[in-house]
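One structure, as structure tokens, below. Some questions next.
A single protein chain has been omitted from the complex, and every remaining protein chain is retained in its original position.
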Amino acid sequence: MDTGSILVPLWISFKLAAATTVMLLALGAFLAYLLAYRKVPARPVVESLINLPIALPPTVLGFYLLILMGPKGAFGKAWEGLFNSTLLFTFTGIVIASVFYSLPFAVQPLKAAFLKIDRRILENAYVLGLSPVKAFFRVIVPNSAVGFAAAAILVFLHTMGEFGVILMVGGSVPGETRVASIAIYEAVESLRYRDAWVLSVVLALVSFSFLLVVNALNRGEGNGING
Amino acid sequence: MALTAEIRKRLSHFTLDVSIACPKGRILSIVGPSGSGKTTILRIIAGLDAPDEGVVVCGERVWLDTGGRVALPTQKRRLAMVFQDFVLFPHCSVFKNVCFAARDKSLAEALMKRFDIWHLRDSRPQSVSGGERQRAAICQALAREPEVLLMDEPFSALDPLTRRRLREAVADMKGELGIPIIHVTHDIREALFLGDEIVPVVQGRVFHKWLLQFMLTARDADLCRERAAMDNEGDVELELYNKRRGY
Partner (left out) sequence: MIRVGVVLGLIFICALPAGASDEKVLAGVAANFMMPFQEMAAAFEKESGIHVESVFTSTGKLYAQIRNGAPYDIFLAADEERPELLFRDGLSGKPFVYAMGEVVLWSADRDFCARFADWEEAVRSNEVKRLAIANPESAPYGAAAVSALKASGLFDSLQAKYVFPQDIGQTFQYASTGAVQAGFCALSSAVTDQGKEGCYYTITQAPKVTQAACVLTRTNNREAAEKFAAFLLTPAGIQIKEKYGYR
């Protein structure tokens, strides 16, 4: 049993989940803000697009992303023009793919949390002289902490367990895009059942501990919020 | 620094069409039955709603002019608003709430001491009483050093004793604040007590006759007596009403 082949994929999975969570909290908050507080043109279309990753099978999503991010696709070409390197089969590539894959899991809880905030509190903030941006950080965010926590948990766990999309877009490059879920799959395929078993247990434990920690934080916070 | 507002807006059951002016240091009470558009007037002055046509001017600054395409956003209008339901921020302590838009923390402290809530400064809004919360809301508004103070049924949700206390506190302050205060209520007594000028608004229009009917009921004597007990410049208005009643 090679600890390298166990620790490295776990570390990549963790890095991927952390990076995706951070990016999606920002992007998700932005989209949720627009959907909750602004007039959005063709709103049903926009909302359906955001929710699409839930409806599509991961292999289909992975396939579309493969085309888009490949050297002939719109994203891939733009990226290559800007950074002179390919997007597919890189860690950056799978972070971007994960952001798409988990987008609705960030936007939905945040939108729900934002909508729960009493509008008059926001109006009071504007009356007191806060710009929309300041009001967002000083009023909306503190009063939707539960939403942020929920979004963070969902996105993190969803990404830890991601398989099909990362397989397609990542190409299972060892040390770069071979995440724990893929390593488990490959271990089974190559009859290395013990490796598969160890990886699975560790993955489950890590996810479970994360859930416990965040839940505890959430409960502590919950006492002072939204009276 | 007076505030003037001319507003026209189509609402669901009638058209709102009013014109008001409030000089500094005076209180203008807009009174009328529920649903007559009073709150909408305040919201338009605050910039939270927009009229179909209208002009709002504070001192020399044009806050809104639909004709001239001027519409200053809410945050740029230096005003403060006290709502009926004490809209304090639940995630901050009372002190932090009052300081929220204050330039000067010592002013916030002074206000809180004056309104006798300084001892609650570290409590959360959820854990203090309704009257205390409303006092905090008033402090929050005044700590902003606004050029105009708007009050939307600020005392309706309070018990009669607290209501009277706060009314008196506000009436006491109006001279030293030196700003126009526009106050909306459905309570005639409150309007008579606080208002230097009273504007009855019924179904979107100024309708003085509506007030007269209250003047003719049995309560009038009490109201007049209360009004006379006040020491302010509003007695001229009372004379006018008395004349209308035929006294």
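Here the chain labels run A and B in written order, and each chain numbers its own residues starting at 1.
In the analysis below, a residue touches a chain if its C-beta (ideal position, glycine included) is under 8 Å from a C-beta of that chain, and two chains touch if they have at least 3 such contacts.
As the structure is a prediction and not an experimental result, all values here were calculated from the model.
Interchain touches from the omitted chain, evaluated on the whole complex, reach A.
The hidden chain makes contact, of the residues A:Leu122, A:Leu167 or A:Ala180, with A:Leu167.
Only one of the listed residues, A:Ala17, A:Ile50 or A:Leu88, touches the absent chain: A:Leu88.
Considering the complete assembly, subunit A touches the hidden chain via residues 66-67, 70-72, 86, 88-89, 167-168, 171-174, 178, 185-186, 188-192.
Definition applied: only the chains that are shown with their structure count from here on.
Centre-to-centre spacing of subunit A and subunit B amounts to 47 Å, using the average Cα coordinate of each chain. Against subunit A, in their complex, subunit B makes its touches with residues 46-48, 73-76, 78-81, 83, 85, 87, 89-92, 100-101, 124-127, 140, 144.
Against subunit B, in their complex, subunit A makes its touches with residues 118, 120-121, 123-131, 139, 142-143, 224-227.
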